[in-house]
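One protein chain is absent from this view; the other protein chains keep their places.
The block that comes next holds subunit A.
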Amino acid sequence: MDMPAPNSGIQARKPEIARRLRAVLPPDAVIEAQEELKAYECDALTAYRCPPLLAVLPETTEQVAQIMAICHDIGVPVVPRGAGTSLAGGALPTEDAVILGVARLRDVLEINTDDRYIRVQTGMTNLAVSAAVEDEGFFYAPDPSSQLACAIAGNIAMNSGGAHCLKYGVTTNNLLGVTMVMADGDIVEIGGAEMEAAGLDLLGLICGSEGQLGIVTEATLRILPKPEGARPVLLGFDSNEVAGACVADIIRSGLIPVAIEFMDRPIIRATEEFSGAGYPDCEALLIVEVEGSAQEIDDQLARIVEIAKRHDPVTIRESESAEESARIWLGRKSAFGAMGQRGDYICLDGTIPVGELPSVLTRIAELGAQYGHMVGNVFHAGDGNMHPLILYNANEPGQLESAEQLGAEILKLCVDAGGCLTGEHGVGVEKRELMTHQFAPVDLEAQMDVKDVFDPAWLLNPAKVFPLAVSASRRTAE
């Protein structure tokens, strides 16, 4: 993976840049020392690392505005960073960039349960937002698996989803308003606490823009009443095709499960060894979870089981207690850990039309064999968001490269099946060069035109999202 050469002129001005930033920030908010900057050299895509020029940790929107104004004035690239949990390298620095971390922007600004919203600073973690309204009987719906650590800023940047978005949608469906600092330091308010914002849907544009358009420092989020309860059923099948057909039938039935998770045989075996969740040894497993009152859950599960029975399942395990629910989820939740025990892995998140599941899984297995990598599949089947995990050995030369090549082939396969490169992790640097497989030049041009409007100098989160060759003339323009 290539990154553009750093601007040595900017690097040479590090002392001046640091001095100007220190003048507007609290004493400990500017990080300059090489050993301290190591903490910012990568995100959760740890294969790529690069120390930034500097890192800054502002505490207020006004400080963010001053940082942006200074960086804009000097022409310093800025890489926004939430909690650094991006799997796509969305917060990977360059050597000439200032990392702007929102970790100290952690306040709850307002809770309004009558109008059902919460306003927070975006350094708050996803789970802390739900925790802030829990006592009032509410929660914040998007639940990425990193929710304990990940920041709302990153959730907005990547339009994060989670296991429960089948019912509740992803971040863009739950974001009401933002305070955003523009590339030149202007502070703008977009949307508010109302259900709809005025004018062009800039909120929809900013959500998922991967830090390309501005720094979101405050967010107004929709909160929802917590369901009375939730329980899953575990369904085992002896082929992926049959499991896929069962998923389609459940979706068509009119029932709206909050989650439909799919695991294939390599994942089932790995998680069973790792966690002892009591999964049957079969080709495909589904976890279907429904919500509501006890009676409602019983009714819905009964219908799901009825649908499943038409597909000759090898296992039906309906949870009847919180303990059993936890056991059913145990394997799924430890899937990444289980694969991690077997080696290093790359986690992809291409999305495909639900009807293409069986054929895509077959083709992934073939590709895995061809490249000599084991691939396990665990994913949100209700919305076709795959998570192929490609195992490799980082200590063996060439393994990372071949795993990455296999990953690229799988993502192209997702696009060719009618899907997309990324369902919830984002493009970052990881999938940047694959964008030309999904988009025609004119499609990418339209997206880059949007960035031109928000960030004319292309200083925000450089060398992400758009293929380097495609964005070269804009990035290097004076």
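One rule holds for everything that comes next: a contact is a pair of C-beta atoms (placed from the backbone, for glycine too) under 8 Å apart; a residue touches a chain by one contact, two chains touch by 3 or more; residues count from 1.
Criterion: contacts and distances are computed from a predicted model.
*Asks:* Determine which name in "Glycolate oxidase FAD binding subunit", "Putative D,D-dipeptide transport system permease protein DdpC", "Aspartyl/glutamyl-tRNA(Asn/Gln) amidotransferase subunit C" or "Succinate dehydrogenase / fumarate reductase iron-sulfur subunit" the UniProt entry assigns to the undisplayed chain of the complex.
*Replies:* "Glycolate oxidase FAD binding subunit"
*Asks:* Using the touch definition from the top, which of A:Y40, A:F439 or A:W458 touches the missing chain?
*Replies:* A:F439
*Asks:* Identify the residue among A:G9, A:P26, A:G137 or A:G337 that touches the chain left out of the display.
*Replies:* Here the residue in touch with the unshown chain is A:G137.
*Asks:* Among the options A:T85, A:Q300 or A:S319, which residue touches the chain absent from this view?
*Replies:* A:Q300
*Asks:* List the subunit A residues touching the unshown chain?
*Replies:* 112-116, 137-138, 158-159, 161, 165, 169-170, 172-173, 182, 186, 188-190, 192-205, 207-209, 212, 225-228, 248-249, 251-256, 291-293, 295-296, 299-300, 303, 351-355, 380, 383-385, 418-427, 431, 435, 438-440, 442-444, 446-447, 449-454, 465
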